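All protein chains but one are shown at their positions in the complex.
First chain written, first letter: the chains are A, B and C, and each begins at residue 1.
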Amino acid sequence: MSGNTFGVLYCVTSFGESHGPAYGGVVDGCPPGLELARQDIQKELDRRKPGSSRHVTQRRESDAVEILSGVFEGRTTGTAIGFLVRNEDQRAKDYSAIAEKFRPGHADYTYWQKYGIRDARGGGRASARETVVRVAAGAIAKKWLRERYGVLIRGYLAQLGRRKINFTSWEAVNQNPFFAPDAGIVAQLEKFMDELRESGDSCGARVNVVAENVPVGWGEPVYGRLDADIGAAMMSINAVKGVEIGAGFAAIEQKGSEHGDEMSPEGFLSNNNGGLLGGISTGQDITVSIALKPTSSIRLPRRTINIKGEATTIETTGRHDPCVGIRATPIAEAMLACVLMDHALRHRAQCADVTPPTKVVKARKIN
Amino acid sequence: MSGNTFGVLYCVTSFGESHGPAYGGVVDGCPPGLELARQDIQKELDRRKPGSSRHVTQRRESDAVEILSGVFEGRTTGTAIGFLVRNEDQRAKDYSAIAEKFRPGHADYTYWQKYGIRDARGGGRASARETVVRVAAGAIAKKWLRERYGVLIRGYLAQLGRRKINFTSWEAVNQNPFFAPDAGIVAQLEKFMDELRESGDSCGARVNVVAENVPVGWGEPVYGRLDADIGAAMMSINAVKGVEIGAGFAAIEQKGSEHGDEMSPEGFLSNNNGGLLGGISTGQDITVSIALKPTSSIRLPRRTINIKGEATTIETTGRHDPCVGIRATPIAEAMLACVLMDHALRHRAQCADVTPPTKVVKARKIN
Amino acid sequence: MSGNTFGVLYCVTSFGESHGPAYGGVVDGCPPGLELARQDIQKELDRRKPGSSRHVTQRRESDAVEILSGVFEGRTTGTAIGFLVRNEDQRAKDYSAIAEKFRPGHADYTYWQKYGIRDARGGGRASARETVVRVAAGAIAKKWLRERYGVLIRGYLAQLGRRKINFTSWEAVNQNPFFAPDAGIVAQLEKFMDELRESGDSCGARVNVVAENVPVGWGEPVYGRLDADIGAAMMSINAVKGVEIGAGFAAIEQKGSEHGDEMSPEGFLSNNNGGLLGGISTGQDITVSIALKPTSSIRLPRRTINIKGEATTIETTGRHDPCVGIRATPIAEAMLACVLMDHALRHRAQCADVTPPTKVVKARKIN
Partner (left out) sequence: MSGNTFGVLYCVTSFGESHGPAYGGVVDGCPPGLELARQDIQKELDRRKPGSSRHVTQRRESDAVEILSGVFEGRTTGTAIGFLVRNEDQRAKDYSAIAEKFRPGHADYTYWQKYGIRDARGGGRASARETVVRVAAGAIAKKWLRERYGVLIRGYLAQLGRRKINFTSWEAVNQNPFFAPDAGIVAQLEKFMDELRESGDSCGARVNVVAENVPVGWGEPVYGRLDADIGAAMMSINAVKGVEIGAGFAAIEQKGSEHGDEMSPEGFLSNNNGGLLGGISTGQDITVSIALKPTSSIRLPRRTINIKGEATTIETTGRHDPCVGIRATPIAEAMLACVLMDHALRHRAQCADVTPPTKVVKARKIN
């Protein structure tokens, strides 16, 4: 399978470049009969849209999605769902300067060396704008998972640069442009971002995602572990440099007597494993955390080389997110949704005839 | 593709259970003409073998590999390479106690609930013994990558529980049973492990892996990112709860001016990105770090439930690694090797006609 | 991988319905640097376009393709090539009659029973109009195969109903609306089709496709045989009920001494195997033949049932090809091109370092 498709049964294919005519995608494998309107996708796209606050890129895109197939009289038919998002704000500016030099930390260099050619306009295929496709595919997955299994997938910004953000409530998350789960910290974040933008620099971030009400039994042993597919999905997001599940790197310093989640007839007594054991969901919340690196396109001058291999410097002006992590929450949610939907389908393919033999009253809520 | 196979072109399929007759695997897609002897695989298997020191499980296995196909007169033929490792030390002890209860932190519970049946003997398919297959497949990949492209893949134990281990030299790594890169710390590690074992508890670990001399251009954009496949490969290893590439989670607190690796005609001036930009190799070292959780099978008593869902406690005796991280180094190397080989083949499939247009004198060595 | 994608390295994904807004596709894995203009695809689409003669459906579609990504300054970049063909002539007529009954020989019934819902307008996803996507993807493959390896892929109508058509020349093929390789028979075919159309009935056809100049060595043993992928590709075309390679079904009555193609230093002395031995190309012409069933949508009344399962009759009016085989030639060529391109890439992935050791002066031309 080539690199622009992922998923075994819930299969997402993506195309598009930052300054080309459009982004689009194909979602294949969605069960028939799901109610699906354009707005179901649009509302998720609006959450990740550029230009929604002064802290993100000022590119103006309506990100209006058009559903091209797979839906009939308001319901999915089981056939491939094609969709399109036209690019509107591809500025016709001269990009020759950027086309001749490589931005430190950017995919400019590797695309160029790999393919011998690259669409330098706005980052081409490497642009984070590709994530519209993920968010659209994730919107469908989220809706189906919610309606069919009650699964709820939500994320939030857990750290912005050096500033850690406490989780106070889910309500807070959608009430600020950072997806910060603490209303009290928003003013500080705004000040920090204003200073950062002014300085011409960028910063990294941490985003956490949680899937609630996932039934026990999704995932597969060995290479098809749910962990592996979550790892791949998250690591495929632009700028992500690290992924953790459950206790993550903290597990290194835990003892087994501390890490292994004890059980009772009412469920697990802790959730260090992040809802996954042996690659298979336990019925507890699936908890994932990702590290996003700082944006590579910054105004500060940096040493680099040009396409002739000569030493030069570069200062990247133009419209860029000073922290890609700020808009990453809906993207991470979408990727987790796609992976879970894929495994929901895979699980019922193989194990449709199995009823989990041991009854547990409830996967106790622990986060 | 089902869960016991991974790779697009260098394709590894695995089978076997801890107390069944054998483990085995099929490596498909290996180029023809590679010199390959049983010993090339055996020497890697011996590195991960149980019973090699008092700090790991005392199960006695020779782990002798038999090559069953795909090699003719000492060279690979391009057809599927089948191989087998017989289990020798499956103790015929009564496993009924363990079969009726779930070990906290173990896949016992999820296998049982997913499949409605499980091979409880020694962890069945969930046993870390499955990694013999990975190490065997990785041995072939390592050899081909080394001979064809000069790629060198090596790992080491970077942290054991709370104890961080400095990297002093590669030579040190193979001179102690921990794969610790610092001869001076070995005595301390031994003491720590002796106390841990005595306490009946277990601990986590961090393992780092580095691939040197990877050419620029391997990997694919978007979902086929090398990062994504490395993420999946590492997260598919038993007990892994976190993966980092390059600066990893430290990137959260970096500024863009700090993180983005500047370039000169002699190569990159730092390696925060861990050898990958936009999912494609830069020519620098690829650096990966993983977190392994503490072993779930411990002697200390823990609260759990039985298969009827009733409260009970469990104490796991028997032969278990008190820290699975100690033997994880060859496994992590193997997984990285398989992923890189897959992408080497994928890259030359699509880009065989491309010569990287920009000459860089040398990817300067920075770790 | 879900059912709307095919290919391992040259990967084609398709979406669209007959009376929806558009058809479209994504071609992933195309090597970079190929010159590609809209017209390269359009000219192939025009060959399969409806309304091009009175013998095919009178639906009016310009079938104008829009390339949405993957091409920069006239060359492929190596990233996913998205493309779109808008539907123009979706008549807003009442389709409720057809939506309540099943046409004998049509996918109406199976879609309905499988999904519990179907887009009844114009056949929905089951419409042969989906083949625009195949032809577009095949146009790119044809161009690359031609430029990179000199491969030439051409097809023709070999039989129309009971009328067998002699192969006289390739020139004749594109000079009549049937893709008939014999100018002398065209008047008869026209008369036959006029009568058939008038009778309200339909007929079957045979189409042959030939790939010339395919290098020796493409294909893989066992399940990845080139034969297998050609078999799948052809059997996936609407209305195809049979596939032959080389001597095909005639091989049943051949002796081994007759069938096995002898060799000389100047090449093979016959081509019963159709250019494939052991699933791998021999360097001879690859010859494929397919059987297309008669169109199921006919004016003659037929016994059937309605969606309530009650007996009824149906007469299908509207615009339908009385013989789908007439427009099938470019489609079969396209599918063969996609399969060959996929295997060209797969071959060089694994065997880039192999030079065929035995020199054969020339694969002698025998058809």
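Going forward, a contact is a pair of C-beta atoms (placed from the backbone, for glycine too) under 8 Å apart; a residue touches a chain by one contact, two chains touch by 3 or more.
In this text the structure is predicted, and so the values were computed from the model without any measurement.
Visitor: Given the contact rule set out at the top, which of the displayed chains would the hidden chain touch in the full complex?
Guide: The undisplayed chain, in the complete complex, is in contact with A, B, C.
Visitor: Touch as defined at the start, partner being the missing chain; which of B:Gly24, B:Pro104 or B:Gly138 qualifies?
Guide: Hidden-chain contact among the options goes to B:Gly24.
Visitor: Check the options C:Val27, C:Ile98 or C:Leu277 and report the residue that touches the missing chain.
Guide: C:Leu277
Visitor: Taking the full complex into account, find the residue in C:Gln58, C:Ser264 or C:Thr317 that is in contact with the omitted chain.
Guide: Of these options, the touching residue for the absent chain is C:Ser264.
Visitor: Of the residues in subunit C, which ones touch the absent chain?
Guide: 1-6, 8, 12, 14, 102-107, 109-116, 125-126, 130, 159, 161-162, 201-206, 216-225, 227-236, 240-265, 269, 272-274, 276-283, 291-296, 298, 300, 302-305, 307-311, 322, 347, 351, 354-360
Visitor: Since one chain isn't shown, list which residues of subunit B touch it in the complete complex.
Guide: Residues of subunit B in touch with the missing chain: 1-5, 7-11, 13-17, 20-24, 26, 28-29, 32-33, 66, 68-70, 72, 75, 77-82, 84, 114-119, 124-125.
Visitor: Which subunit A residues touch the hidden chain?
Guide: 1, 8-9, 29-33, 78-80, 148, 221-222, 345-346, 348-354
Just so we're on the same page, only the chains that are shown with their structure count from here on.
Visitor: Of all the other chains, whose mean CA position lies farthest from subunit C?
Guide: Farthest by centroid: B.
Visitor: Report the pair of chains linked by the most C-beta pairs in contact.
Guide: Among the chain pairs, A-B has the highest number of C-beta contacts.
Visitor: Which chain would you call central, comparing Cα centres to the global Cα centre?
Guide: The most central chain, going by mean C-alpha position, is A.
Visitor: Using mean C-alpha positions as chain centres, tell me how far subunit A is from subunit C in Å, no decimals.
Guide: 38
Visitor: Calculate how many whole Å lie between the centre of subunit B and the centre of subunit C, each centre taken as the average of the chain's C-alpha atoms.
Guide: Between these chains, centre-to-centre, one finds 45 Å.
Visitor: In angstrom, rounded to a whole number, how far apart do the mean CA points of subunit A and subunit B lie?
Guide: So the centre of subunit A lies 26 Å away from the centre of subunit B.
Visitor: Specify, in ascending order, the residues of subunit A that touch 2 or more different other chains.
Guide: In subunit A, 1-5, 8, 14, 114-116, 125 touch at least two other chains.
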